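Contents: one structure, followed by commentary.
A single protein chain has been omitted from the complex, and every remaining protein chain is retained in its original position.
The chains carry the letters A and B, assigned in the order they are written, with residues numbered from 1 in each.
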Amino acid sequence: MRAMWEFFFGVGWLATLTSYLTITTAILVAGSLVMMLLTWIERRGLGYMQDRKGPNRVGPFGLFQPIAEAIKTITKEDITPTDADRWVHFLAPVVILASTVAAFAVIPWGNLIPVDINVGVLYIVAVSAVHTVGILMAGWASNNKFALLGGMRGVAQAISYEIPQVLSLVSIVMLVGSMSVVDVIQNQMDPYGNILSWHIFTPVGLLSFIVFWIASLAEGERPPFDNPEAESELVAGYMTEYGGMKFAVLFLANYLTNFAICAVTAGVFLGGGNGPGSDIPILGTLLSVFYFLAKSLGLFFVMVWIRGVVPRLRIDELMHFAWKFLLPLALVNIFSTSLWIAIIRWGAEQGMGIAEALGAPGSIARIAVAWVVTAIINVVAFFLVARLNATRGVTTYQATPTAV
Amino acid sequence: MFDLIKGLRTTAKYLFTKPVTISYPEVKRPVRERFRGKHELKRYADGKERCIGCSLCAAACPADAIYVEPAENNPQNPVGYGERYAAKYEINMIRCIYCGYCEDACPTNAIVLEHQYELSFYDRKAAVFTKEILLQPVDKGWGEPPPILQNLNRPPNPPAQMEL
Partner (left out) sequence: MLKTEELQINIGPQHPSTHGVFRLMATVDGETVVHLEPVFGYLHRNHEQLGEIWTYLQTITITDRLDYFNSMINEHGYCMTVEKLASIEVPERAEYIRVIMSELSRILNHAAAIGFWLQDMGSWGTTLMFGFRQREMIMDIFESVGGSRMMCNYMRFGGVARDLTPNLVEQINLFLEGFPQFIDDFERLMMENEILLARSRNVGVLPKELAAAYSVTGPVIRGSGIPYDIRRAEPYSIYDRFAFDIPVGSVGDVYDRFLVRMEEMRQSHRILRQAMEQLPQASGSYINQAYKAASKQQGLRLPAGEAYCRVESPKGELGYYIVSNGGNSAYRYGIRAPSLINLTALNDMCRGYTVADIVVILGSIDIVMGEVDR
């Protein structure tokens, strides 16, 4: 990209600046477009799940519905409540959107990589954590009790779920040995297009995926963890006092977060843009973008699907779930990851001669041993933790029909 | 934990069934035989109005939606078969609760709640349906007037004689 602009301008710094601006604009535009697509998928998918049609009036299959709504929300009057803290009220959507968009800097769209920094995974986690501040600002500045409760819930939830989220990523980082998102995706690359090389198809990666996905649902305020917004309880949570453009920005940020989550999950666990033919020079780039979008949107559809079924968790149950279910699983997973690494990479001279002791030295045998060991640990841990967390039956619940 | 999958499966099943939605303005759901919608003032087969301006419908109406102003029929050119007819017949469609009591009360089956249900107005004045809107076209009439009403040859009753 930079080379292209340098060809035009002939000046180095200008070319760098322009290339960055181009990429930023491209990301923002693509992000907004994807967000529109997401709202359409969500409403349409939910509609069909509920045996109805969903938006179907504006454009073919209602595809232009998001555009109509964008125009409507943007042209609405911008209202700030009388007693609200004007500046904070104004800044909150900005902070939330900024932190969300910043995360896109390191997310590769297939083979198109905006920036490849060597702490990419950490960067995503760190930057998206900033949006917690925005939620608290929005909740506090609105001068509304519902908004305040929503903001508090948002902060509590985001902070709690960040821990299992990060810890589950730690296992992947350990597996890969690098924090760069590109390296993580490269690690899943298989020369023969074998999808079994994706992280999700290892026991370690699977458990990590489960923990990460659930924690991310909570991070993105998706049902069943949409407590900060909780329509039936808190009207709209921290967004209660927002309208018009500011609400549109909050909404955009929300969906961008969701898309970022899907994109990161697709990249870290599902091989990003990897797929058959993604390494062909030019066509491969297009193919990889297609694979990446297909995987991300597929994951988003799973989000919608979950939304169609489950009720919302109560805030205390939500906390219990994070601390008592996800956190132990993430910790166990780190342990089994280290075992995996030890068995695969270390031989007898490092003191880990398990495969040799079984009489089958060789990488396949080592992988097999690692597979079995980690699978057993993870499955046992999962069921143990699930068992310990199961709602203890206080009473036997039976609606017994009695003839009186 | 695994019971969630049961719910997911159920929704997935409905994902591939045809939605029950009826796309309203294009596809109009036919109403049932007994549906009570917009009122219509009926006519006899020869085009004469059935309404005799008795105001029983207005009395039966729980919502006070009906206003009837009767007038004496001109024997040379009668509007209906009764001695009187409704010079003004107005139903306020905002007040109307579509209970069907006017239909029950009507001695000549003049007012019938028909199947039209698309009733929307731009202002409250437009919601007051006048006789012109309610009255059926001339050629849609049916049935013969009952003998008790066929007293057109008789002059209207003389005004009551009373001391004031």
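The criterion applied here is as follows: contacts are C-beta pairs under 8 Å (C-beta built on N, C-alpha and C of every residue); 3 or more make two chains touch, one makes a residue touch a chain.
Just so it is clear, the model here is predicted, and its values are computed rather than measured.
Within the full complex, the chain left out of the display contacts the shown chains A, B. Note on the undisplayed chain: of the listed residues A:Glu162, A:Asp226 or A:Glu241, the one touching it is A:Asp226.
Screening A:Gln50, A:Asn143 or A:Ser338 against the full complex identifies A:Gln50 as the residue touching the chain left out.
Considering A:Val121, A:Met239 or A:Ile315, the position touching the chain not shown turns out to be A:Ile315 (whole complex). For chain B, the residues touching the absent chain in the complete assembly are 1, 3-4, 6-7, 9-11, 20, 31-36, 59-60, 62, 97-101, 104-105, 113. Interface residues of chain A facing the missing partner chain: 46, 49-52, 145-146, 149, 223-224, 226-227, 230-235, 307-317, 391, 394-404.
Operating definition for what follows: only the chains that are shown with their structure count from here on.
One inter-chain figure worth recording: chain A and chain B are separated by 59 Å, centre to centre, where each centre is the mean of the chain's CA atoms. Chain B meets chain A in the complex at residues 1, 4, 7-8, 10-12, 14-15, 17, 19-21, 23. Across the complex, chain A meets chain B through its residues 45, 47-53, 56, 305-306, 308-310, 386.
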